[in-house]
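Note that this complex is displayed minus one protein chain, with the remaining chains in position.
Labels run A, B and C following the written order; every chain starts at residue 1.
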């Protein structure tokens, strides 16, 4: 949205004389110059009559009995309302533009992970060679710099990490899943939480990788394993199913330790068993045909 | 839930010798004694073989080509996975029980606001007398103490205000709407944000009233105005519509200043115009019949 | 939730003289002291005028014609309404807290079955050894004690078993499926309904295992069979498919006897045929390769 337009706002003046015709609403809407956005957050107000808000004889509000104390400070109160909404306007502007900046970085993260994902497709098409991982790994530096920008943006607003969490969390889960997949392809090991943080440059004290995001990312990674194992068997690596099953069984058992609530992570984990089952079936296929015989 | 049960967990040990028969998966799940909950989060492990995870000749994972560097630390990594999930288990436990505590306070807040709402019904049934507001106002102290408890719970986990915000925000919006309605009945003025914070005891530095929650609460309050004005005219207060309309028009104009996004607040504000229209119609009714003449 | 708060309630008194100004609705809501919860359910009432509810000349309601007999007991009726809602409040409180207690036990049952499930994972990873079943079986005592608590809670409210059935039935179905799986692993036999009841301590006259829950639990168990048979073949037990198929075929035929309605049980049973088919395929695989020959 055009930020000049967003910064334009209305100044209004209250009808201060209750005896004037109340049918005419003297609300004055004045569109502030679109150019002078720099000044626009100052609580500008048009000069207003200094008359009491309500007449002394009706000191209580919409009531036949009398309630005292409300009249003296009425104009002050009115002006406070204005001031408050001018402040809110600035605050909502600020949080809106903060969100926009966060979303922009999140979109760049998504774009980077899409490239990683595309270049990782190659691992399904041949037996794994170290050079296949070079392209996706080349994105890690960019990812790290994007998370650095994200951390800087959020550092300006301490304590608001979780306020805007929803704006980058799904991108982060995808990033974790890809990093964990690459790490597993290289080492056969699970990418640990601090390792994931380090790869994303999130290992500093004030901006960390949310544990649930990490775990969901690991679930996403495990969704890739059945496909990987099928394709590896196709290209002749009959020992792959055994290794993957070993890793996956341990991972599944580790997740089992967690007491998951009925949330998104629980749902993702519940789906993991179907992937595990598929890997078991592939291992079964190679075993029953004696294809892994050289290993035994 | 039985916390001893929740704290029970599994310790597993990996098969460390890949040259052993891969048909026997020596993953041993050992259920920790349900009684020893105090110790249960310590990373207990059964004695494990100190052999390397993978043999040197299969250093790369599911690959015919060699990738170095993964073997030396494999046992360490395995043990790290265990440790990590033991830690996660504890962390998820903690955040789960934190959420439970927050929800419990939120439920008490809801219960308290329900009582306020019930006793506020009386303002629709007669001309306003100060004593009618005594009962709902008597809840404010309780509300304040509940928010104090909430603040104390959240103070234990700095920076997590917005992580759990969804667990109490709708209750807070209702509380603001009731406090603002009472304040308006007493003074004819809008309850300002800092005033609302003060009434809820949220005016301390580390636990504040979210501006959007405040604004949504004010929208909720304005939903009550048409009903109030209709009932006040019914009981003979023909000057009420004029006063309410004045207040409402200013409030609506103030909201107009805000650049609202397509979210819940925007939706609530969009509904405000129908309430304003109804108040205008009631004012029209009393004016056209000359019923407000005696007051003016 | 704070029970003092929950027990707080309103006492209201009707305007008893219809000829008085109808603009003043003397409905008085009186918030009972939050401290005196012990007394709070007694039908406290503020002193009320002993005048008839409606004047004799308007004996019918919203009607110009006369309908007799309603006037004499109007005040009594009014007081009955109060009393009735005070009673309802207590009853809804009671049933709400009963439900909470049931849900708490159900959550512990779920937690216990989750532990059983986790330790049962091992049966998929090696040829079955009796000691593998020791861990899941160790939970059975806990389960039994939890069902004993559930039975005690429900014994307080005779005849309400099915009112709250939905609050524990899915946990019970899972428990049955695990017990039946363990029983089958040990004996090769179907866990019978009275045996399941006995294991859960439900074999007393007043709290039994619902037949549909038992049958759904058996369906859940049969979902595990394809995975089990695949993994057993993988670890070299080529005779397993034949035995499982025999058991499964009989079980499926037994279910076929039942005239199932279009409900959850029917849906679960309909899914059983896919599991049966998978076991048949595995048996076919081992037969066609002559792998089961050594056993026969």
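Assume a residue touches a chain if its C-beta (ideal position, glycine included) is under 8 Å from a C-beta of that chain, and two chains touch if they have at least 3 such contacts.
Note that this is a predicted model, so its numbers are computed, not measured.
Colleague: I'd like to know which visible chains would be in contact with the absent chain if the whole complex were considered.
Modeller: Across all of the complex, the chain we cannot see touches B, C.
Colleague: Which of these, B:124, B:148 or B:169, touches the one chain of the complex that we don't see?
Modeller: Missing-chain contact among the listed residues: B:124.
Colleague: Just one of B:176, B:191 or B:233 touches the chain that is missing; which is it?
Modeller: Hidden-chain contact among the options goes to B:233.
Colleague: For chain C, which positions touch the chain that isn't shown here?
Modeller: 6, 9-10, 12, 14-15, 21-23, 25, 27, 29, 53-54, 58, 60-65, 67, 69-70, 74, 77-78, 80-82, 84-86, 88-89, 91-93, 96, 127-130, 158-163, 165, 184-190, 192-193, 211, 215, 228-229, 232, 237, 239-240, 242-246, 249-251, 253-261, 283, 287, 295-296
Colleague: On chain B, where is the contact patch with the chain that was removed from view?
Modeller: Chain B touches the missing chain through residues 111, 114, 117-118, 121, 124-125, 227, 230-231, 233-234, 282, 285-286, 289, 291.
We take it that only the chains that are shown with their structure count from here on.
Colleague: How big is the gap, in whole Å, between where the Cα atoms of chain A centre and where those of chain B centre?
Modeller: That pair's centroid distance is 18 Å.
Colleague: So the centre of each chain is just the mean of its C-alpha atoms; given that, what is the distance between chain A and chain C in Å?
Modeller: Chain centroid spacing, chain A to chain C, equals 37 Å.
Colleague: Mind pulling the residue numbers of chain C that touch at least two other chains?
Modeller: Answer for chain C, listing residues that touch two or more other chains: 111, 118, 121, 125, 234.
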